[in-house]
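Structure first, commentary second.
The complex appears here without one of its protein chains, the remainder shown in place.
Moving on to chain A:
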Amino acid sequence: MTDTAAPGPAWRMPDLPPGHVRRVVEAPDPVLSTPGADVDPADPEVVQLAADLLATQAVSPGCVGLAAQQVGVAVRLFSVDVTGHAKTKVCHGAFVLANAEVVSATRREKGREGCMSVPDLTGDVARARRLTVRGQLPVTGEWVEVVTDAFEAVALQHEVDHTDGLLFLDRVAGPSAVHPRRTYL
C-alpha cells in the first residue's frame, strides 16, 4: 500500500486542431458566475474551444488551468496542465475535460489560490489533495476518470468550480481569508 494516487492515465488525450489565444475575462463579468451548460465533446466548436483553452493557458505565465467561462463561454469545459509545477506529484500532462464532475475528494488542506480572472486578490481555500474526477475527452467523447493528488487535484477542483459558475472567492475560509495579491508572474 503506497501513499500516492495511481500513476499514469489509462487514457490518452486526443489530438486537437491548432488553438487560438482568446481574451481572458475578469470578475465581475457575469459569465464567471454562470453555471456551464453540458456540451457535446465531439462538436467541432467544442473541439476548437478545447484547443483554444490550451493555447490561451500556454501563453499565460504560471497558468495551470483555464475554464470556458474564463474566455467568456458558459459551458462545462476546461483545460489543465500542471506539468513542471513544484507542487505537482501525479501529473496527467495537458488535457481537456468536458462535463466533468468530482467523484470523490478527500484529505482537505488549506492553500492560497489566485486566479487569472481575479487578478488582484488571492484567497485561502481548503481543497482535497486526493481526488477522482470523471469527465469526457474532446473529439472522442470517451468518459474517463482522472485519479490524482496534490497540486493537480487542487487545479482540477478550481476548474470544475469555474464550470459550475464558482470562483475561489465563493470558497474562501472566512472574512480574513481574502488578501491583496503580492506576487505577479
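Note that in this section a contact is a pair of C-beta atoms (placed from the backbone, for glycine too) under 8 Å apart; a residue touches a chain by one contact, two chains touch by 3 or more; residues count from 1.
One rule holds in what follows: contacts and distances are computed from a predicted model.
> What protein name does the UniProt record of the undisplayed chain give, "Glycine cleavage system transcriptional repressor", "3-oxoadipate CoA-transferase", "Bacillithiol biosynthesis deacetylase BshB2" or "Methylenetetrahydrofolate reductase"?
So, among "Glycine cleavage system transcriptional repressor", "3-oxoadipate CoA-transferase", "Bacillithiol biosynthesis deacetylase BshB2" or "Methylenetetrahydrofolate reductase", the name matching the hidden chain's UniProt entry is "Glycine cleavage system transcriptional repressor".
> Looking at the whole complex, which of A:A42, A:A58 or A:M116 touches the chain that is not displayed?
A:M116
> Out of A:L32, A:L49, A:V64 or A:V172, which is the one that touches the chain we can't see?
A:V64
> Considering the entire assembly, which residues of chain A contact the chain that has been omitted?
So the residues of chain A touching the missing chain come out as 62-65, 87, 111-116, 122, 151, 154-155, 158-159, 168, 175-176, 179-183, 185.
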